[in-house]
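In what follows, a single structure is set out as structure tokens and then discussed.
With one protein chain removed, the remaining protein chains of the complex are shown where they sit.
Order of writing sets the chain letters: A and B. Residues in each chain are counted from 1.
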Amino acid sequence: MQEAMISKAKALLADGTVTRVIGWKRGEFVYDVTPAVFESAQELDEGFVYDDFTAANVSKYLIKESRKEGKILCFLKPCDTYSFNQLIKEHRIIRENVYIVGIPSDGKLDAEKIKSKGITGILSAQRDGDTVKVETLYGIETLPLADAMLEKCLSCKSKKHVIYDELIGEDGEVIDSDRFDMVEKLENMTAEERFEFWRSELSKCIRCNACRNVCPACSCEKCVFDNPQSGVENKAPADSFEENMFHIIRAFHVAGRCTDCGECSRVCPQNIPLHLLNRKFIKDINSLYGEYQAGEDTTSRSPLTNYDTEDCEPKIVHERGVE
Amino acid sequence: MNSIETLIPKIGVVTDIRQDTPDVKTFRVVSPEGGKLFEHMPGQCAMLSVPGVGEGMFSITSSPTNKEFMEFSIKKCGCLTGWLHAMDVGQQITVRGPYGNHFPVETELKGRDLLFIAGGIGLAPLRSVINYVRDKRENYGSIQVIYGSRSKDDLVDYQEILDEWMNDPGVEVDLTIDNPQEGWDGHVGFVPNYVKELAPSTDKTVLVCGPPIMIKFTLAGLKELGFTDTQVYTTMELRMKCAVGKCGRCNIGNKYVCKDGPVFRFDELGELPDEY
Partner (left out) sequence: MLKIAIDSLGELFGKIASAQTLYIPADRPDGEAEYRKYEPGMKLTGRLNTVRSAKDFFFPQTESLVDFKVEGKNIEVIDPRKECEDFVVFGVRACDARSFTILDKVFLADPVDSYYKNRRDHGTIVTMACTRPAETCFCGTFGIDATAPEGDAACFSDGESIFFKANNDKGQRFIDSISSLLEEGDTAKLDEVQSKTREILKKLPLAALSTENFGGDKLNEYFNSDKWGELSESCLGCGTCTFVCPTCQCYDIKDFDTGHGIKRFRCWDSCMYSDFTKMAHGNPRLTQLERFRQRFMHKLVYFPKNNDGEFGCVGCGRCLSKCPISMNIVKVMKALEEK
């Protein structure tokens, strides 16, 4: 796949279709790839990589990149196309300046997850069916694929590209995933248990803002949490209430726009399952307003910005509260 | 220098507020028992704060030779300064300091002919030095002050300049404003150009302070006249929080403006990365 992508990129650079390519650049280890812009065939040969660790969603970079001169080629995985579409819908990306090549993804590995299984000194990782073989400084370790795969890929919602100019390989289908299972589990907890769950998770937060800054739905020019005039600007939680509220407010803000790309949880240095907050909103929107997938198209109105006589009444909040 | 509890401020009482220009007020501050909160040298700064609003670094504009109080000339430009401008006499604020280095009044500047060049609120840090050398007149050569502002109304300390500096036989004061104005028969034009017109002797040691753009063109003008970087001092301003060289905010290269500055000679600034 990597070779096919490099050839495609070189061809599009050579015939002048694009002037730049955004993709992933090889790092020091097998897993530390960095999103990067390539401007020549030589740069592509030297560093372009697409493999089991190229998980980063490059859609958000196109806000900035599509405003530069010349067209840019981007390679989008199925999940990334939803983010891209949503950003088009929000008028954040200039579509004409982007050439999209859809690429398949059969799920990405998570080095941090592998390490959390006690494996250290990772030198290489090879997928082999349902297992992953990890070569380390201390010998070979084999672990089940599920123990090495990113959470977001384990509950993949779609292998289908919802936007592209061309595809490499066959397009896939929307998947009937089990992504709401954990949300249901949380819903079935008692209020006390649920509160305890989130207190324990959110208290790990170090307010590094990685979740917000990576989030394609968080594309405000100036975040309210960065504005000293807002009165809520804080680099650290002043108290535990704030500690909870930052993520909950953020989830509210991206509700109806979050495509469930899972980047927030992928980048969290403290492994807080932030995506569960967003999924709760998605699940609620589905049940209260009808099935809706943000980023599926570029024109439909989001349930939360639309009015319909079938919409649920505000009293639903009260009704659920007393359950 | 500072007490060990350097981040814990003292209480200061504002005993006088003078409206200098439409957006500059000068605040007189003493300790609750009366008298100065601490001694300082010309060019040094202090952290003033209104609890709940914020803390900020301000140049101490009164001369150390003033033994009764300290003064701060503050331009209204943000949240904290807005609050300070709105307060009344008798209000307590918090003060900690003094911070930073100072103009080398007892070393390099001693015995020298001095040229002060200021633009707008830039007079604030120089006022401390000007009054210091006026009070210790015998230690210095000639004193020339070139000061300009947008308009006559924007000249900070105008009354003091008229009443005291201009009546001081040892001091030459050259004022200018950017645009002609009714009731102004003095010079009109930007400070950098006025400096070139006046063509002061290149024997002088220069202390310049004002907006970055004015400093830039003034320095260029001085160089045309034959001045060198080692003759010219200025003061810097960057965002500060701790004031003791630890919080990292005012870092330029290996220097911390709060601790290693605010006073720099231009040849020292030349060695720093261009990031201020």
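The rule is short, and it goes like this: a residue touches a chain if its C-beta (ideal position, glycine included) is under 8 Å from a C-beta of that chain, and two chains touch if they have at least 3 such contacts.
Computed from a predicted structure; not experimentally measured.
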**Q.** Sole residue of A:Gly169, A:Pro228 or A:Gly290 that reaches the chain not shown, by the stated touch rule
**A.** A:Pro228
Q. Thinking of the whole complex, not just what is shown, which of B:Val29, B:Met70 or B:Ile93 touches the missing chain?
A. B:Ile93
Q. Which of these touches the unseen chain: B:Glu5, B:Glu33, B:Glu138 or B:Glu182?
A. B:Glu5
(Q) Can you tell me which of A:Arg67, A:Lys117 or A:Arg301 touches the chain that was removed from the display? (A) A:Lys117
Q | Where the missing chain touches chain B, by residue | A | 1-11, 51-55, 77-78, 81, 88, 90-94, 237-239, 241-242, 244-254, 271, 273, 275-276
Q) Considering the entire assembly, which residues of chain A contact the chain that has been omitted? A) 27-29, 31-37, 56, 61, 111-113, 115-118, 120-123, 136-138, 204, 206-210, 212-214, 226, 228, 233-238, 266-267, 269-271
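Just so we're on the same page, only the chains that are shown with their structure count from here on.
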Q. With chain centres defined as C-alpha means, what is the inter-centre distance between chain A and chain B in Å?
A. 51
